[in-house]
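All protein chains of the complex are present and in place, except for one that has been dropped.
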Amino acid sequence: MSFSNLSLEKQSYKLQPSGWLRYLSFSLDHKVIGLQYLICGFIFYLIGGALASAIRIELTSPISDFMPREVYNQVLTLHGTVMIFLWIVPVVNGAFGNYLIPFYVGARDMAFPRLNAVAFWLIPPAGLMLISSYFITGAAESGWTAYPPLSITTPAAGQIIWILSVLLLGGSSIFGGINFIATILKLRRPGLKLMQLPMYCWAMLGTSILVVLSTPVLAGTLILLSFDIIANTGFFNPALGGNVIVYQHLFWFYSHPAVYIMVLPAFGLVSEILPIHCRKPLFGYSTMVYSIMAIVVLGLVVWAHHMFTSGTPPWMRLFFTIATSFIAVPTGIKFFNWVATLWGGKISLNSAVLFSCGFIVNFVLGGITGVALAQVPFDIHVHDTYFVVAHFHYIVYGGSVFVIFSAIYHWYPKFTGRLMNENLGRIHFLLTFIGFNLCFAPQHWLGLNGMPRRVAEYDPQFAFVNQLSSAGALLMAVSTLPFLWNAIRSLFNGQIAGDNPWNGLTPEWLTSSPPPVENWIGPAPLVKEPYAYGVNKKNQNLDLNESNESTSPNQ
Amino acid sequence: MTTIAPNDKKIDEEISSEAEDHQDHRLFGLLAFLVADGMTFAGFFAAYLTFKAVNPLPSDALYELELPLPTLNTVLLLVSSATFHRAGQALRRNESKSCQNWLITTAILGLAFLASQMFEYFTLPFGLTDNLYASTFYALTGFHGLHVTLGTLMILIVWWQARSPGGRITSQNLFPLEATELYWHFVDGIWVILFIILYLL
Partner (left out) sequence: MGGLWIGQNVNLLPIEASANAPVYDELFRVLFSIGTILFIGILGLVIYSLIRFRRKPGQLSDGIALEGNLPLEIFWTAVPAVVVLFIGIYSYDIYDRMGGMTPLAHGDMHTHNSATTESKIWGGIGNASEKTGYESSIASLPIEVTAMQFAFLFHYPEGDIISGELHVPVGRPVSMRMESNDVIHAFWVPEFRLKQDVIPGQPTILNFTPTKPGRYPVICAELCGPYHGGMRSTVVVEDPNEYQTWFNKNAKDETLKT
């Protein structure tokens, strides 16, 4: 490592604001950008949650009474779009990716810091535009899937704003993906092999490949859709000779991979969190890597399982049934490996671990219902019902959101130098876990018994179960309070954490907390075994750490 | 596309300070971007081919695309790829003058392509909203045309920058030229596919 340029780089950072103001600036520091993503995403989570609360309030009674029917559709469209494009995707990719990846590859920043900042700063305006469309013109009404011809015939202004903001968010995500690929493949500290990287790097590499391959297709599709709306073309408008099914294929070609874009990074984060708190190596490192890559490949060829009732030919349905079912195999490997990581560990039962284990349990349930949905004959009954709603909330909430919370508890000391309060964390976990299951478990039954999704009014026989579900949602809303209080209060008087409160071995823990601008004072450590925990590894570990301390600058 | 901002000195230095064995990752970044861009086209192609397979037009609405003009366009673009290549070679040999000549030739070929495309648009017997094929035809060629426009602008900028003395693009700073060249070859490649799918099939 050459030091010569360091002072020069420092200078450029000096021009940037310091203190909390830098979080509002066009900062090029990957850590600042990561936290910008996180905070911005969380604000949108609260907005999306408020929208979800509105949905659940409307559904406490079988008639449409809380808001007009059009507004209900707008609310549910906004809820889906905000939660996916402004909360999960930016946070599991952008926030943790930006913060952690440079550490993990031993770099001082991302490959393209400026592109990185641009990618982040596309998000707030896009999000504000999306939300404000509700107040100015009325938001889009056709669901987050925006199926034509409905999206062509509903009021155009809201739909166009929706398209524009999704295009911006997609652009942001593509820029981010390019950046991650370049950082992981090209910025690795010399001497660090791919198979020595922490698992999160692999998850982000896989995710970014999916982003780069599939997001542009969504962009193209939405451009065509906007032509249909503004320019009166007929790509997807049957009245003008168009074909609505083609839209669905193109849309799901992106949006199925998008679900892995939402969950693969979460898998990666769990793989970082569990070994540290179990004091054990990650079980089956190389199979974990291969299964990520298998998920990436399979994830690209299963999209039509969202279209089993759309009039696709039988052979196509069968192909997609088989391909989709097989995703359970690599995913299963990951789950069994995590359980094996727990097995025989010395587990600290703190909030981070609780949320990670909550994730395992919830996701398995969501995954199992997913495999059931993948079976054409099964899906023909429950497609577009609350069974599907339950399936994906088990995965996106029980999966990704649980992992985000877990990751916040885990890395908070890294971000701030202080620990979060454990008792509040446990209360948060308990409320969230109970509320979540109470909210979404009954929805399986609703779907099986005849309640379609995206309705503001429903058969009165479902009223009680819906109220149960709404009560769960209320509990989830309440559960955010201890978390918010905890996160804000700990910032000022949380227990001082020290540099490495968990005794982690991954590179981000081998520097001060919070880290300096260039990540490390001195050379980046070369961590060849990020998971070298365990009793008979102890001595080896110490050697490793020592040799890191004494790394000479020109190594 | 800020990745290829030609005077991004800071990024340059940061990168070289981190990993000596990889001097410059911007071309790699551009490559990834082109993969993404290519997927957008792939989506359009897939849509067009599906429309063609499952939504046949009634026979009275059929039309024949004239071949001469698009063939000329193909030749224009292919030649321009070659001339761009020559420009790069010249710059590497430090022959600034010849590099500029090749560059301006390439730009002129690009402009010629755009002009001929415009001419085709105005002489076609159908308009944007006439039917599914018409719409897809214009969407595909239009999207590609935008790429050519952008590429031509980039070539002109590179040409301007390569005019010594004082120009930024020299055999020491090849990146802007290489990036534009890569992009241009990509746009040509897309055209060839487009030409086959749209005009020949």
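Each chain gets a letter, A and B, in the order it is written, and its residues are counted from 1.
One rule holds in what follows: a residue touches a chain if its C-beta (ideal position, glycine included) is under 8 Å from a C-beta of that chain, and two chains touch if they have at least 3 such contacts.
Computed from a prediction, not measured in an experiment: that's the story for all the values here.
Q: What shown chains does the left-out chain touch?
A: A
Q: Pick out which of A:131, A:204 or A:365 touches the chain that's been left out of the picture.
A: The one listed residue touching the chain not shown is A:365.
Q: Decide which residue listed in A:339, A:468 or A:491 touches the omitted chain of the complex.
A: Within the whole complex, the residue contacting the unshown chain is A:339.
Q: Just to verify: which one of A:285, A:409 or A:483 makes contact with the chain not shown?
A: A:285
Q: Which listed residue (A:375, A:467 or A:512) would be found touching the missing chain in the intact complex?
A: With A:375, A:467 or A:512 as choices, the missing chain is touched by A:375.
Q: What is the set of chain A residues that contact the non-displayed chain in the whole complex?
A: Spelled out for chain A, the touching residues are 64, 68-70, 72-73, 141-143, 147, 149-150, 153-154, 238-239, 241-245, 278-287, 309-314, 317-318, 321-322, 325-326, 328-329, 332-333, 335-337, 339-340, 342-349, 353, 357, 360-361, 364-365, 368-369, 371-372, 375-378, 380-381, 383-385, 444-445, 448-450, 452-459, 531-538.
In this text, only the chains that are shown with their structure count from here on.
Q: Using the touch definition from the top, list the residues of chain B that touch chain A in their complex.
A: Per the touch definition, chain B meets chain A at residues 2-3, 5, 8, 10-11, 13-22, 25-26, 28-29, 32-33, 35-44, 46-47, 50-51, 54-55, 57, 128-129, 131-132, 135-136, 139, 143.
Q: Would you pull the chain A residues touching chain B in the complex into a rising list?
A: Against chain B, the touching part of chain A is residues 1-2, 4-6, 8-9, 12, 107-109, 111-115, 118, 174, 177-179, 181-182, 185-190, 212-217, 219-221, 223-224, 227, 231-235, 240-243, 246, 249-250, 253.
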